[in-house]
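Right after this comes chain A.
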Amino acid sequence: MTGPLVSIRNLSVSYRRDASSPSLGNIDLDIAAGERLAIIGESGSGKSTLALAIAGLLPPTTAVNGAILWSGQPQLPRGGRDIGFVFQDASASLDPVMAVGRQIAEVAHTHLGLGWPQAQSRALDLLRRVRLPEPETALHAYPHQLSGGQRQRVAIAAAIAAGPRLLIADEATSALDTIVQADIVALIRQLVAEDGMALLFVSHDIALAAELADRIAVFRSGEMVELGTADAVIQTPQHAYTKKLLDAHIGLDAAPMIAATGHGHV
Partner candidate 1 sequence: MSRAFLLLRRRLVGSVFVLLIVVVGTFLLLEAAPGDAVDAYLVSTGGDAGLVEAMRQSWGLDQSAATRLANYLWALLHLDLGQSVAFSRPIRDVILERLPVTLILMGASTALSFGLGSALGIYAGARPGSLRDRFLSTASLALYAVPGFWLALVLVIVFAVDLRWFPISGFETIASGKTGFARAADIAHHLVLPVTSLGVIYLALYLRMMRAGMAEVWRLDFIRAARAKGLSRRRIVLAHVARNALLPLVTMLGLQSAQMLGGSVVIESIFSVPGLGRLAQEAVALRDTPLLLGIILVSAVLVILINLLVDIAYAFLDPRVGASEAGA
Partner candidate 2 sequence: MRRLASAPEALVGLGILAALTVMALAASMLFPGDPLAIKGAPLLPPFQDWSLPLGTDRLGRDVLAELFHGARASLAVGLAAAAAAIAVGAVVGTLAGFAGGIVDEALMRITDAFQTVPSFLLALAFVSVVGPSLTVVVIAIALSAWTGPARVARAEVLSIRERDFVAGARVIGMHPLEIALREVLPNALPPVLALSSVIVASAILIEAALSFLGLGDPNRVTWGGMIAEGRTVLRSAPFLSIVPGIALVLTVLGVYLAGEGVVEGTAVRKGLS
């Protein structure tokens, strides 16, 4: 057994220099290779801050304390190569004036040392893998010509283009409507399984997390209040806040929720 892919030790993050109001405090968390971990919390809970910290994407003015170890080494993971990142708003996270094929190919070009023609043909393969309709045409399309769900598929293709070992999806499905959301979740599940990637799934939606993740971490006001297997957290929540989140959800749509945990269990 090798060690965890990512080890987070005593991590604190503050967006202000004086560190008086930490956005994230004293986090200890491991992500094993190939594991699917969901981070749950409301906005302001620090869940996105954690995702950005792992990927090294916090603004330079941020004060970061503690350690993030990648494969047991203190070296930083390389964005794009080691970690693929999918943001919430695919419309805004794609360059509006660059063909989507190029935006995928530039990752392969940068990290895999491929020439542009090879990188472009890899982009085509990736568009097929994320099941974009008419991938040959889509290769030369621009973001505004695609639907929201299609754009998020492109963003996912770009994130996995260099074969990273960790895929971080930061609220990657919350801007989409329910049906498209289910498709994207299914796609992420499939890609992660096929490539043996670890998944860090950041969401405010506990049902979605339960459907996708092996383990769930619950964040509140910059602290991790609960961490356990998905089944344990859903069925026997320990923390009052987790129960509150679950109650709120069950009250709305209980049926898909139970079906989802059942599915994850089998």
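Things worth noting here:
Keep this in mind: contacts are C-beta pairs under 8 Å (C-beta built on N, C-alpha and C of every residue); 3 or more make two chains touch, one makes a residue touch a chain; residues count from 1.
For anyone wondering why these and not others, all candidates are chains of the complex that A comes from, given by their letters.
Keep in mind that what you see is a predicted model, and the values were worked out from it rather than measured.
Which member of 1 or 2 touches chain A in this complex comes down to candidate 1.
Residues 55, 57, 78-81, 83, 85, 87, 89, 92-99, 106-107, 110-111, 142, 144-145, 155, 158-159, 162 of chain A are the ones touching candidate 1 in the complex.
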